[in-house]
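Missing here is one protein chain; the remaining ones are kept as they sit in the complex.
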Amino acid sequence: MSVFIASIGFGLVTAAVLALASVGFTLQFAVTNVLNLAYGGVMIVAAYAAYALNERGVNIWISAPAAVLIGAVLSVLLNNLIYTPFGRRGTTPIAMVIVALGMTLILEFGTQALAGPTNVSYIMSQGATVKLGSIELTVVQLVIIGLSIVVMILVHGLIRYTRLGKAMRATAANRNLARNCGIRTDRVITVTWLISGALCGLAGLTFAMNSGTFGATSTDIFLVLILAAVFLGGPGQPYGAMLGALVIGLATEVSASIIVSDYKDVAAFVILLAMLTIRPTGLLGARA
Amino acid sequence: MVYYITTLLVYAGVDAIACLGLSQQFGVGGVTNFGFIIFQAAGAYVAGALSLPSDHVDGGFQSYIFGWHLPFPIPWIGATVVGGLLAIPFALIVGKRLRGDFAAIGLLVTAVMFNLLVTNYVPLFNGAAGLSLVPSPLQGSFNPQSTGYQWGYGIIAILVAFATYLFVTRITESPYGRSLRAMRDNDTVADSLGKNVRSLRTSSLIIGGAIAGLSGGVLVGFINLWDPQAWGYAETVVLFAAVIIGGLGNHRGAMLGAVLVPVAFEEATRYIPPVSGNPNLIPALQWVAIGLLILVFLWFRPQGILPERRRKLATRFASEPGTEPGALQSPPSDFAAPVTSPSSVGVIETEVENETIGAGAADGDADTAPATTDVILECRDLVREFDGVRAVDGVSMAFKRGCLTGIIGPNGAGKSTVLAMLAGTLPSTSGEILFRGEDVTRLPAFRRARMGLVRTFQLASEFKRLTVLENLLAAIPDQQGDTFLGALRGRRRWGAQERELIDSAQAMLEQFGLLGLADLYAGDLSGGQRRLVEIMRALMAQPEVLLLDEPMAGVHPRLAHDIGMQLVRLCQEGTTIVMVEHELSIMDEFCDPVYVLAEGRVLAQGAMAALRAKEEVVEAYLVG
Partner (left out) sequence: MSADMEIGVPDLPAGSVQGVELSTVDLTVGYDGSPVIHGVSINVAPREVVSIVGPNGSGKSTLLKAIVGVLEPLGGSIRVGGRDVTGWRSENIARIGVGYVPQIDDVFAPLTVRENLEMGGYLLKTREVAPRIDHVMSVFPQLSRMAGRRAGKLSGGERKMLAMGRALMLAPALVVLDEPTANLAPIVAAAVLQQHVRQLAATGASVLVVEQRARAVLEISDRTYVLGGGQVRMEGTPAELATSSEFVDSFLGGTSRSGL
C-alpha cells in the first residue's frame, strides 16, 4: 500500500513534466494545426544544451535558461524553415508526419553524433528527501512540481486575460478571419511557437533532471506520453492537456507499482489508442 | 568481397519485397499503416520459430517456441500467412474516420508499443535477446557459409522480389486496382458508387501484411537472428521514406526506393573512415543523413523519382469515330457548342414547358415511353437527430418511377440530410426507407448503390488521381476484373469486357462533349467540367434511381439548362431522378412533382406552379 501511495508521488512529478510538455504541444497545435512530432527531439536538444554548460561546471539551475532559450529558438526555426514552407507547398498531412519524423532523426542523431552514444547525467544534487506520509520526494522533484504549477497558472492568465491570448484564440479558430479583424497572425504564430518552444525546453530540462541519466533517444517514448495527454484532453485544448498530463502521469506511475514496472508506459499507449479510436476530440473537445 | 555482394543482394531483395508490400497497401490502397514493420517482424519471428529445432546447445529458450524444425519452404509460407492474418485486427482499427495524421501516429504508437511488449515479455520471443541461431533454409543439404549457397540465396531473394513485383502489378493494373485507387482518392464517394470500402481496405492490409511477412521470413533465414532492435520506429520511417522517395503509387518506384534508401545509403556511408574517439559517429550520421534525405526529397520531388503513371486508356483503346454509342441514345448535346443567344427569354421558357410536360406523366407525345406511376423509392417518417437537434423530423416522401422529382427548401430545412439518408451515406435515427418495395433502411451505401440507388455529392468529389475515363469506368458495376480473384486471373479474364466498357464510357463522354478530356486527371479539370464528370460517373453506375445533391450549384445558367435537358431525357428512358436544388427556376423548368421541406418537415408538394399559389410556401420561402 505504501508503495502505491509512493507511486502517486512519482506520478505527480511525471505529471508535472508532462504538463509542461503537453501544454506547449497543444497550444502550438491549436494555432497552427500541425502535429509537431519533432517535439521530443527539441526537448532532448534543449536538455543537452543545459548539459553542455553544466558539464563545464555551471550550476544546473543557472544553465536552465539555456534549455528554455534553445527550446524556443529551435522551435521557431523549425516552424519558419520547415513546417511553414512545407505547408505552403500543400504537403499532405501524412507527408508532414514523415517530415516531422525526419526532423526528429536529424535532431536526435545529430545530438548523438556530437555528444556520443553513452548516457549522461546532470551534475547536481537532488537535495534532501522530503516525506509526506508515504510519499517520498526529493527537493528537486518538489521544485519541478512547483515550477509546473506556476507555469500552468501563467498560461491560464495568458489565454484568458491578455490581448495576445485573445489573438491566439482567434487565430486558432479562423486564421483568415482573424487577419480581417486586424490581428497580425504571423506574429501571433511566431510568438506561439516561442512560448511552445520555451515550454518544450523547460520540459526537456525537467525530464532530464527527473530521469537521472538520459541519452539522445530518451524522449522517444516520452513523446508517446505527451501525445496521450494531449489527445486525452483534446488536441488544441490547453486545459485538456493539463488534465491529460495529470491522468497519464498518475496512470503510468501507479500502474508501475501494480504491474511489472517494465510495462508502465503501456497504460499511456492504451489510453492514446482508445482516445484516437473512440473520441479523437478528447474529453474537453467539442464533439466532432 | 563475395560476401559483401551477396549480402547486398539479399538486403536489396528483402527491402524490395517489403517496399512493394507497402507500395501496394499505401501507394495504391491509400491505407496509411505506420505499424507496417510489425508485419515484417511477425513474419521473421514466425519463420524463425517454425524452423528452430526443439533442443539446442545454446540456452534452452527454443523449447517453448514450437521446436518443430520445419524444413524450407514452410517457414517462409508460415511467415507470409501470419503476416496476412495479423492484418485482420488492424483492419478493425484502420477503418475509422480519423484524420490522416492522427491515424498515422496511432499506428506508429502501436508499433512502438508492440516493440516494447516483445522486448520486455521474455516468454514470447525471448525478449530483448530475440531469436538466435535460426537455421538457414536447406542447411541440412547445403553449407550456408559456402559461396555457392550465398549466391543462391541472393539470387532467390531477387527472384522472390520480382515475383512479388509481378503479383502486385497484376493486382494494380486491373479493374480491382482501379477500385483501390478510387478508394484511396475518395473513400466516401467510392462507397456511394458501390465499392465495399471496408473489404477493399482489409484486403489491402492483408496483401501488404502477407508480403511484409514474407520479407521478414526471407531475411531471418539469411541473418539467422532477429530481435526487437531490428524493427523499431526508425526502421518504419526508413521504409516509408523509401517508398515515398522512390515514387508513391508506382511499384517500380518502390523497388528503386528500396535500393536507394536502405541499401545504397548504408553502403555509401560504409566508406567514410571512422573518426577516432567517437566510434558511434558514423551510425549516428547515417540516421541524420536519412532524415536529410527525407526532407530534401519531400521538398524537391514529393511525387518521388518515378511518379505514378497516368493510365491513358482512351489513347490506347481509341474508339473509332461514328461508333454506335452505348446505352444512351440521344442527339449530340450542345455543351461544347458555341453559345447561341435566343431572341428573347420567352422562347426558351416555352420550349422548356413542353419538355416538362413530356418528362413526367404519360401525356401527349407518342415518342416518350409510357411512364408508369408506381413508387420506386419512398421514405416513411424519416428522422435524423444529432446532438439533440432534429435536422429531419418525420419526413415521408414517395418517388415515382420515371419522374424527375425536386426537393427545395430554405437553409437548414434538411434537404441534403434526407438525400444522404436515402442514399445510405448517413444513417437515419428512425424511420424506414423502401427501395423497390424492399426495406433498405439498414443497408450500407454501397449495397444500395449495387441495387441501383446512386447519389452525387455537392462538393467536388471526383477521383483526382484517376483520369476522367477511369473515373467513369470505376463506377460501372459487375466488372469481371473488379475482385481480387478476377484481378489475379489477369487480363485474359477481364480484358474483353474492359474494352467494351471503355467504349461505352467514351460514348458517354462524347455525349457530354468531353471526349477530348478522357485521359486527363479528373483533378485538373475546371469546376464545371468536374461537375459534369460527377454526373456522368453516377450514370455509369447504371442507376435506377439517381439522387442529385445541388448539381447546378455554381453552374452557369446555360450549362444548367443543358444538364436539365439531359436529365429529362434520362427520365423519359425510365430512370428516376430526385434532385435537391436551390435554384427555383430549375424546378420550374424540369421537375414535377416538387417537395418543399422546411425545418425538417415536408411543408407541401406538387407542381411548382401550384406551390407558388400556396400561401404557406410563399410565406416560408418564395419571393415574387
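By written order: A and B. Residues from 1 in each chain.
One rule holds in what follows: a residue touches a chain if its C-beta (ideal position, glycine included) is under 8 Å from a C-beta of that chain, and two chains touch if they have at least 3 such contacts.
Predicted model, so just to flag it, every value in this text is computed and none were measured.
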item	value
Selected residue (touches chain absent from view) among B:Val395, B:Met451 or B:Ala560	B:Ala560
Selected from A:Val17, A:Ala50, A:Ala64 or A:Ala167 as touching the chain missing from the view	A:Ala167
Hidden-chain contact residue, picked from the options A:Val3, A:Leu154 or A:Cys181	A:Cys181
Missing-chain contacts mapped onto chain A	163, 166-167, 169-170, 173-174, 176-185, 286
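Here, only the chains that are shown with their structure count from here on.
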item	value
Chain A and chain B, separation of their C-alpha mean positions in angstrom	36
Touching residues (chain side chain A, partner chain B) in the complex	35, 37, 82, 85-86, 89, 91-99, 101-106, 108-110, 112-113, 116-117, 216, 220-221, 224, 227, 231, 235, 260, 262-263, 265-266, 269, 272-273, 276-277, 280, 287
Sites on chain B touched by chain A in the complex	32, 34, 93, 96, 98-106, 109-110, 112-113, 116-117, 120, 233-234, 237, 240-241, 244, 278, 280-281, 284-288, 290-292, 294-295, 298-299, 302, 387
